[in-house]
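The other protein chains are all here in position, but one chain of the complex has been omitted.
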Amino acid sequence: MHPLMLPAEPMHRWATDLFPIHRSLTGAGVRQTLAYLQDLLPGLRVESVASGTRAFDWTVPDEWTVRAASITHESGERVADIADHTLHLMGYSVPVDATLPLEALQEHLHSLPEQPDAIPYVTSYYERRWGFCMAHRKRAQLKPGLYRVRIDTDLSPGVMNYGEFILPGSDTSEIFLSTYVCHPSMANNELSGPVVTAALARWLARLPTRRYTYRIIFVPETIGSLVYLSRHLEAMRRNMIAGFVVTCAGDERAYSLMPSRRGDTLADRAARAALRGFAEPYTEYSFLERGSDERQYCSPSADLPVASIMRSKYGTFPEYHTSLDDLSFVTQQGLEGALRVYQRCLWTLEHNETYRATCVGEPQLVRHGFMPGASHKGTAIEPRRLLNILAYADGTRDLIAIAETTRIDVVECVNLAQLLLKRGLLEITWSGMKGGSGSATVPC
Amino acid sequence: MHPLMLPAEPMHRWATDLFPIHRSLTGAGVRQTLAYLQDLLPGLRVESVASGTRAFDWTVPDEWTVRAASITHESGERVADIADHTLHLMGYSVPVDATLPLEALQEHLHSLPEQPDAIPYVTSYYERRWGFCMAHRKRAQLKPGLYRVRIDTDLSPGVMNYGEFILPGSDTSEIFLSTYVCHPSMANNELSGPVVTAALARWLARLPTRRYTYRIIFVPETIGSLVYLSRHLEAMRRNMIAGFVVTCAGDERAYSLMPSRRGDTLADRAARAALRGFAEPYTEYSFLERGSDERQYCSPSADLPVASIMRSKYGTFPEYHTSLDDLSFVTQQGLEGALRVYQRCLWTLEHNETYRATCVGEPQLVRHGFMPGASHKGTAIEPRRLLNILAYADGTRDLIAIAETTRIDVVECVNLAQLLLKRGLLEITWSGMKGGSGSATVPC
Partner (left out) sequence: MHPLMLPAEPMHRWATDLFPIHRSLTGAGVRQTLAYLQDLLPGLRVESVASGTRAFDWTVPDEWTVRAASITHESGERVADIADHTLHLMGYSVPVDATLPLEALQEHLHSLPEQPDAIPYVTSYYERRWGFCMAHRKRAQLKPGLYRVRIDTDLSPGVMNYGEFILPGSDTSEIFLSTYVCHPSMANNELSGPVVTAALARWLARLPTRRYTYRIIFVPETIGSLVYLSRHLEAMRRNMIAGFVVTCAGDERAYSLMPSRRGDTLADRAARAALRGFAEPYTEYSFLERGSDERQYCSPSADLPVASIMRSKYGTFPEYHTSLDDLSFVTQQGLEGALRVYQRCLWTLEHNETYRATCVGEPQLVRHGFMPGASHKGTAIEPRRLLNILAYADGTRDLIAIAETTRIDVVECVNLAQLLLKRGLLEITWSGMKGGSGSATVPC
C-alpha cells in the first residue's frame, strides 16, 4: 500500500487518555505524558534539566507539583476543585491554606464575562502568585461569606523534563518536528500536537526507506524549546533542512500555515505544496502573528527553517485557552486532516530532487508506452502532465518548484517524476539539499 | 515610405491557392506547398530527410502518398471523398480496398456530435490504421447496407521535406521564424502561418538595411522542428537572439501571446512591446498551454528564446482542427493584423539599442529645436516624451525597457530615440544583444 494511503491511528483516543493529566512547564504531569508517549514511541528518551539551568536569556523554573486545590464556601459547598477540571487552578500557583471573605477571594479569581461558561487558562510562571479560574456564570453566583482556599502545591528546585526521539535516515541531514506538552486539559492547543506528532513518528518509522534523519521533540513551550536549542543549536543549524512546530492540529474548521521568519525556506515551500490542492483554502498568516516555538527557532541568531502547518491557529478560535478547547472541538477527523498534510509535506521533502530532462525536445511518449497513437481534439491529461514536468525539469528547479509551476499536485508530481526517471526521461542533477533561505535555484 | 507603412501583400489569396493541397507530415502535398512558397521567396531551399532518420527521441516516418479515398454505399451514393474535402481521410491512413457493413465501417468513422456540420481533423501518424472523418449530421444519415471503402494511399520509405530561407544581415546574430506546413485544408491553424511568414520574409528582404540574420523555416510540425533542431542546434544556440513560431495568425477575433518557457527572454519582451498599445487587449497564455513547436525549441536542453504571437490561439476557437477553420474564418484583415504585430516586433528587435543620455540634467530642448519658448499650464506631449526617454536612458535599459517604463509606443520610441541620437542627446552604450534570459540589464 502506498505509504500515504495507510489508515490513520487512533489519535483521538490517545488524546482522550492524555486529557485529564495536569501538565504544566514542569512536574509529574509532563512525566506522565512522556511516559504515555514512550509506549507509542519506544526509543523516546526522556531528559531532565535541573531548575536554575540557564538557556540563553531564560532560566529553568522551579518544579511545580500539584496535588489538590479547591475552594469551599463556609456552607460547605465546594465551588472549584481541580478534581473536576485541571484548569480551575492557575498554573504555578503557590501553596495556600487560608480562609477569605468573598471580596478578598475575588482578587484571585479569573473568568471570562464574554464566555460565561468557559473556564479560562491562566498561568503565572515567573511571578509567585495563586489564583483560581472558573466559569463566569458560576463566579457571578458566588454567595457572600467566607471561603476556605486550599492549594496543595509545591514549588521548589527539581527538574524540567522533555522527550527526544531520533529516527535515523540514510542521510545525516535532518527534518525537525517540535511539539509541546505543558498545557493541562486542552485539546487543540495542546494534545493535538503530541498525538499528531506521535502518529507521524510511527508512520515515519514504518517507511521502507527514509532519506532524512528525523529529530522529534516533545517539550514544554518556550523554556523547553530554548533549553533544547541551547543544547543542540550547532547540530540543528548544521543538519536541519526543514522543521515544523506541530500544534493546533485537531479541529475541523480550517487549515493554516505559519511560515518561518524568512518565509521562503524549504519548510515553507514544502508546507505550501502539501497544503495546495489538498487543504484549500488555507490561511497563510504573517510571521508577525506567530505564537509558538517558532519564536525561538526562527529568532535571528538561531535562524532555523521552521514553519507550522495547523488547522485553526492559536488565538483565532474562541475556544482557545479555555475549557471549551476540549475533545468535542478536536475530532479524529480533524486530527487525520492535519496528519495527512504533514505526511504529504514530509513525503515531498523525502522526494524533493532536482531533475533534468534527458532529451532535446519532447520525447515521443508513445514509444515509452504513455500515449495513444492518434491525436485528437484535446489531449489526454496524463501525457500533458508528463510533458509539463519535462518542460520544467531544467536542472534548476526542484520537485516542489516543478509542482508549483506545472500546477500538478505535489504527491502526483513525485509519482510521475519517478515514472519518468524509471524510463530514463529524467535524471537527477542534484540532491541532498540543505536548509537556509530555501531558494531552489541556488543549491549548496 | 516608412517600412512599417508599406501595404500588405495578398496573403489571403496565397492561402486560397494553398488551401486545397493535401498536406501531411510527408508527401507530395508538402512539396507542392514548398514549391509555391519558393515562387514567393526565391532562395528558399527545400531539404529532404530520409524516412527512418533519427531526431533525438523521434524517427522520421515513412512517406505518405495519397491519391484518392472514398466511401461508396452499395446504392452507388458516394458518402465521402477527398476530392470534396481533404479532411475526409484520416491522415496517414493505410491503403484499403474493402466492402464492409455499416456497423463495421462505424469503427473507422470520426465525427463531432457537438459540431454536427464540421468535419474533424484526425491523424494516426505512429499507429498504422485507416479512417474517415465526416460531418456528424451526414454520418447520422448513413443508410444501412454495405459500403465500399477505397483508400489509394502509399506508406513506405521516402523522404520528409522542409524549407529553409536564410536572409543575411550585417550581424551573424540571428532572429528565427518557424512555421508549419503539414495540415491539409485548414486556414488559421495552418495556412495563416506560412503566408504571414512569407509576407514577413519578403518585407525583411526589402528593408534598406538589416542588422540581424533571419533564419526562417517551413517545417512539418513536431518531427520537422525536431529534425531541424537536430541539424542546427549548436548554431541556433550560438546565434539566436529571439525566435517566433508563426501560427494561428489569421482570424479577426483576438490577439494572444504564447511566451517562451522562460517567459522573459528578448523574444517575449519584444513581442509584448509590439502588442502593447497596438493589439490590446491581448491574452498572454501560460507556457503550460503551449501546443506548437515551442514545445521543442524551448525544451530545457534546447532552451531557445522562442515565443509565439498569435491571433486566436490553437485549441481556443471552436473551428480548431475542423473543416470550419476555413478561408471565411481567416481574412486578409486578420492576416494583416498579425503581420503588423510581427513587423513591429522585428522592427523593435532591429532597433533595440541600449542608450545613455549625454548631458547632466535635462537638455534645454528649445535650443535643439524641440519646444515652444513659453511654458504654460500643461506641457506639450512631444517634449515630455523626449524628456522621459532621456530620463531612463541610463545605460542599463534597452529601448524595449525604456518604452515599457515611459509607456510610449515602442515604434514611436524608436523614432524619438533616433531623433535624440541625431541631435547628440543620446548615445548608444551597448549593442548586439544576445538571446537567453533576456535581462536587459545584464548584457553579455
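Every chain is named by a letter (A and B) in the order it is written, and numbering of its residues begins at 1.
Rule of thumb we're sticking to: a contact is a pair of C-beta atoms (placed from the backbone, for glycine too) under 8 Å apart; a residue touches a chain by one contact, two chains touch by 3 or more.
Just so it is clear, the structure is predicted and the values come from calculations on it, not from any experiment.
Which of B:Ala50, B:Ala391 or B:Ile428 touches the hidden chain is settled by the complete complex: it is B:Ala391. The chain that is not drawn here is touched, among residues B:Ser75, B:Ser170 or B:Gln364, by B:Gln364. Of the candidate positions A:Leu105, A:Cys298 or A:Val410, contact with the unshown chain belongs to A:Cys298.
Mapped onto chain B, contacts with the missing chain fall at residues 356-364, 366-367, 373-377, 387-388, 390-395, 405-407. Although one chain is not displayed, its contacts with chain A can still be listed: residues 55-59, 110, 112, 120, 122-127, 129, 222, 225-226, 229-230, 233, 261, 287-288, 290, 295-296, 298-303, 320-321.
Keep in mind that, in the parts below, only the chains that are shown with their structure count from here on.
Between chain A and chain B the centroid-to-centroid distance comes to 53 Å (mean Cα coordinates, whole Å).
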